[in-house]
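A protein chain is absent from this complex, but the other protein chains hold their places.
Just so it is clear, A, B and C label the chains in written order, and each chain counts residues from 1 on its own.
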Amino acid sequence: MAQRAAKDYRGSIKPIWCPGCGHYGILSAIYQGFSNLNLNPSEVVVVSGIGCSGRLPGYLRTYGFHGVHGRALPLATGVKIANPKLTVLVAGGDGDSYSIGAGHIPHAARRNADLTYIVMNNGVYSLTKGQHSPTSSPQLLSKQTQLRPLQDALNPIAFAVACDVSFVARGYSHARNELADLIIQAIQHKGFALIDVLSPCPTFNRVQTSDFYRNNIVPIASNHDAADKFQAFIWANETGKIPVGIFYKVRKPTLQERLEERRIQSGREEMSMRNLFEKFY
Amino acid sequence: MAQRAAKDYRGSIKPIWCPGCGHYGILSAIYQGFSNLNLNPSEVVVVSGIGCSGRLPGYLRTYGFHGVHGRALPLATGVKIANPKLTVLVAGGDGDSYSIGAGHIPHAARRNADLTYIVMNNGVYSLTKGQHSPTSSPQLLSKQTQLRPLQDALNPIAFAVACDVSFVARGYSHARNELADLIIQAIQHKGFALIDVLSPCPTFNRVQTSDFYRNNIVPIASNHDAADKFQAFIWANETGKIPVGIFYKVRKPTLQERLEERRIQSGREEMSMRNLFEKFY
Amino acid sequence: MPKTDFVVRIGGDTAKDPGIITTGEIITHAAAQSGLHIYTFKTFPAEIKGGQALFQVRIADYILLSQGDAVDVLVVFSREAYELNAPDLAEDAILIYDSGNFQPEPVTNRIDYGVPLAEIAQNQVGSLLSKNIVAIGVLTAILGIPREVMAKTIGEQFGARGRAIVETNLKALDAGIDYVNQNKIKPADYIFQPITPLPKLVLDGNEAVSLGAIVAGMKVFAGYPITPASDILHFMQRELPKFGGDALQTEDEISAISLAIGASFAGKKSMTATSGPGFSLMVESINLAAMAEIPLVIVDVQRGGASTGMPTKMAQGDLNIALYGVHNESPRIVIGLTSVEDSFYGIIRAFNLAEIYQTPVVVLSDQYLAPRKATINEPDLEEIEIIDRMIPSKEQLKNYRRYKITASGISPMAIPGIENGAYIAEGIEHNEMSAPAYTPQIHAEMTRKRFKKLETLTSSIYVDEFVRRYGHEYPEIGIIGWGSSEGVIREAVSKAEIKGGKVAALHPKLLNPLPVKHIMEFVRPLRRIIVPEANYTGQFAALLRDRCGINPIQLNKDVGLPFTPGEILAKIEEVAETL
Partner (left out) sequence: MPKTDFVVRIGGDTAKDPGIITTGEIITHAAAQSGLHIYTFKTFPAEIKGGQALFQVRIADYILLSQGDAVDVLVVFSREAYELNAPDLAEDAILIYDSGNFQPEPVTNRIDYGVPLAEIAQNQVGSLLSKNIVAIGVLTAILGIPREVMAKTIGEQFGARGRAIVETNLKALDAGIDYVNQNKIKPADYIFQPITPLPKLVLDGNEAVSLGAIVAGMKVFAGYPITPASDILHFMQRELPKFGGDALQTEDEISAISLAIGASFAGKKSMTATSGPGFSLMVESINLAAMAEIPLVIVDVQRGGASTGMPTKMAQGDLNIALYGVHNESPRIVIGLTSVEDSFYGIIRAFNLAEIYQTPVVVLSDQYLAPRKATINEPDLEEIEIIDRMIPSKEQLKNYRRYKITASGISPMAIPGIENGAYIAEGIEHNEMSAPAYTPQIHAEMTRKRFKKLETLTSSIYVDEFVRRYGHEYPEIGIIGWGSSEGVIREAVSKAEIKGGKVAALHPKLLNPLPVKHIMEFVRPLRRIIVPEANYTGQFAALLRDRCGINPIQLNKDVGLPFTPGEILAKIEEVAETL
């Protein structure tokens, strides 16, 4: 099969995102990453929740699942279990992933299914028009109330590292090539990979803007040892500039490997329904 | 009011826990802690979920709420908001708190309501008779399947530190005085305190037993600086012996303080219903 | 004779023609401030930007019951919007269109006013964005709205954004008015005549619910954003702290309802508000509240489609889950809000019932009612009855039993802090002392106790407040509706009566326990019963078949839009033919 171009992954629906939305950059980086890996669109599934972010699968030519709010991760885990040959990408918003869906992350980490989770983090609930999300800046006045967040922000990278997510990275939607590169590495990583992607929402977030990110993003130090959890945690808690890159990366048995081992241990070969019935004689 | 004795907190129902259950130790430590603080039982609320652990409130003479599985934390938050004068203790099992309830922890941390959360961690689902929990030992054969856990264990202390829970400690149910002391400190702490209490279940957990803990528990180093998040994280990830004590402690605005500030900012004083109606003329 | 009741609609693409909704709101407010009655209707695209939306307002000098049937004045900026909205035009309607952009095919009996709206905005006002306000100017002139009225409303609308913005918009207003005058466009046959304004509030359904909840004494609100319920959360975040209360956006709906339950247990009236998907997540905890006997109000602003469905569209689809979304069985009161005014008083009744019966009350609103604006008379706070839960007396606290079995099913509820009242709120089956207990006898007694509360309500004085009857005294055809279609049905019934039909309508606002006695009385003389619902299967009709043993003619409309009076009337006439 000849190398597929980025445009070969583009779906037939035109995105309805606002002009300047960071989510466009993520979409392009995904096209680019898929093209680089020359994935067969029929063997890729993109799973999402609800939000502006949730619309992502519709803009690809791959299979997709646009599920309910906050449940993309377990849905995607089911897809991967059913057919481990598929490349499974999961997309969530910061509300979808870190608020209503937060409880699934530690357990996805514990299972370590071979999934690539892209959190399209714009620091706000966009589809519902501007409420605070767990990653909203303390400065963000919500569109409807003109109030600042009542609650402290969550640090998703520290959270993921503490959960022992086996690949933890941060990207920026407007740094498309670097992001595509992270996506490629995440897909190639065996196990559960989470990329928190800073994705400005010009419509509802006037604080975490592209201007802000342009001045505040720095690549993670090139000598950072991603195998070192403590270093990763320290980088995750960096409060000055915002580091992007791979924070943490370890190889643990994937869910597939665990399940395969169970199957082998259970002695699959000899089993027939009759054998099972006999246990109940 | 004269000092209340531990027994003054004992309820009229006799616990139905098995002989040797670690949960007894936690209950006594709570009696002891309450007595030490001389709390008025009518001004204390103990909130729990479902599990052997969930039965705890029934064994106290205070107010209580035995809610549904996994939701003790938001229930308790509501109690505290409604009446900040109450001392609110929350009790969960390891399944209740870290499995179905895991998603509420980061957000409880973000709100920092003044609650004391005691996780009665026996490394197993006891009430449902022996399934693996997120904190089961990799060695634990589940009662019903005789299988080891499929998923890696969660590190609750590291998890809590990464979520920036403002007081993070580990106790041991059979070290009753030390535990009572932790509970006292947690109640006195202004903000959300989580104590993970190792509590052996002799009926369903033959690995994380009192014998095991007796040999493996060590107090956290006395020079540990609980204000230092990185140190706390390193201690949390200790893989040799199991440190008990306070890992992390910071002072952040409590939910009550945040809400009070909102009320002040909003100019409560002048408000009448008529004023509000006028906005809609 | 000039009409004193007419419908104005603005339609367009929210990306290409921003400000559709604002334009509609300005006209609405101008009307309301002139003492006229209004009834608005909007549709939104699901997209954040782009997609066709419309804002419509019916204006009259008497109380309005529906959005009306057809559009009398339509303002459109593009051919697409024209084509989408033209089918809804009344005969003799006025069409105002941007003649710089397209030219509609002429239609007999329609009055077309082409105005180069964008051009005027660009060239005379210097801001293309103000083309909506130019259109408002055109409307102001054509409808004969006093300029001062409109100028005042524009001032209020844009005031917060600074003087310069207000000036620009006033310039746009005048440009529109001037265009009409210069081109000698003939004024419309509608009357927009300011009348002596009573103190009236202009509210949408969500605002009415929010104000009512505060009046009812709610002190804790917890919610999670979801269309079309989010505005209740925003309202509470802004306003509740002023009344000493607290509003929180939680991490999800399960947390929201749990928080509300905890707060109510601790003595504060509490509420949450959501829409279908969030309501689904709450059913486990609603059941807990019923079992532990905690007062609680849950507002479900229904929206279209199953699952994520059609968030910005209208449906009356959650009656079933409101009634039956519970594993096993526990008592739950269900109320259907019927109008903006009823949203205010209905939520107060909901709190009262929650407090009296110590059980969850589900209040159904919907995407038609929640965002639409109407004028209501300022409520007389002295007249409103606010009821609080029964707490135990000193005597009762001597040997306190939280779940004491009583004739009414209601037992006094201690609040943490009360000495000698300590008890465990319990979701497990329990005895009077709140200790877990599973014997057949205790379960039977406790189930009876809990359900007894609904019987007590059914035979109480409160039920009458929840039933409205309209129309003919000796009807042959009866309409039984629920929820937000009340006004539309009422309007259809009066139209039918004018035409000589023997038609009446009953509108129970209490859906559980259902006022069966009232319904049976109503249906006795009827020859035909029609039940209109904005859903596919006919959930209310099923409830009536089950509880009342009647078999109504179903009129179901499940396309994301509310009924119009004409649709109901047509059905009445169709059914009358069969008599």
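Convention: a contact is a pair of C-beta atoms (placed from the backbone, for glycine too) under 8 Å apart; a residue touches a chain by one contact, two chains touch by 3 or more.
Treat the numbers as computed from the prediction; the structure is a model and nothing was measured.
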item: Listed residues B:Cys18, B:Leu37, B:Val207 or B:Ile234, member touching the removed chain; value: B:Cys18
item: Residue touching the undisplayed chain, where the options are C:Asp92, C:Glu167, C:Glu329 or C:Glu574; value: C:Glu329
item: Per the touch definition above, residue among C:Lys3, C:Arg163 or C:His443 touching the missing chain; value: C:His443
item: Missing-chain contacts mapped onto chain B; value: 16-19, 50, 52, 66, 68-70, 95, 99-100, 102, 125-129, 131-132, 134, 142, 144-147, 150, 203
item: Absent-chain interface as seen on chain A, which is shown; value: 12-13, 41-45, 47, 50, 55, 57-58, 61-68, 71, 74-83, 85-86, 103-104, 106-107, 111, 259, 262-263, 265-268, 271, 273, 276-277, 280-281
item: Contact footprint on chain C, counting only the chain that is left out; value: 46, 275-277, 279-281, 283-284, 287-288, 290-292, 302-310, 312-313, 315, 317-318, 320-321, 323-330, 427-429, 436, 438, 440-441, 443-444, 447, 451, 535-537, 539, 542-543, 545-547, 549, 551, 558-561
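As a working rule, only the chains that are shown with their structure count from here on.
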item: More contacts between chains, A-C or B-C; value: B-C
item: Approximate Å spacing (C-alpha centroids) for the pair chain A, chain B; value: 31
item: Distance between the centres, which are taken as Cα means, of chain C and chain A, whole angstrom; value: 38
item: Multi-chain contact sites of chain B, meaning residues that touch two or more partners; value: 103-104, 106-107, 111, 259, 262
item: Overlap residues in chain C, where contacts from two or more other chains coincide; value: 238, 248, 251-252
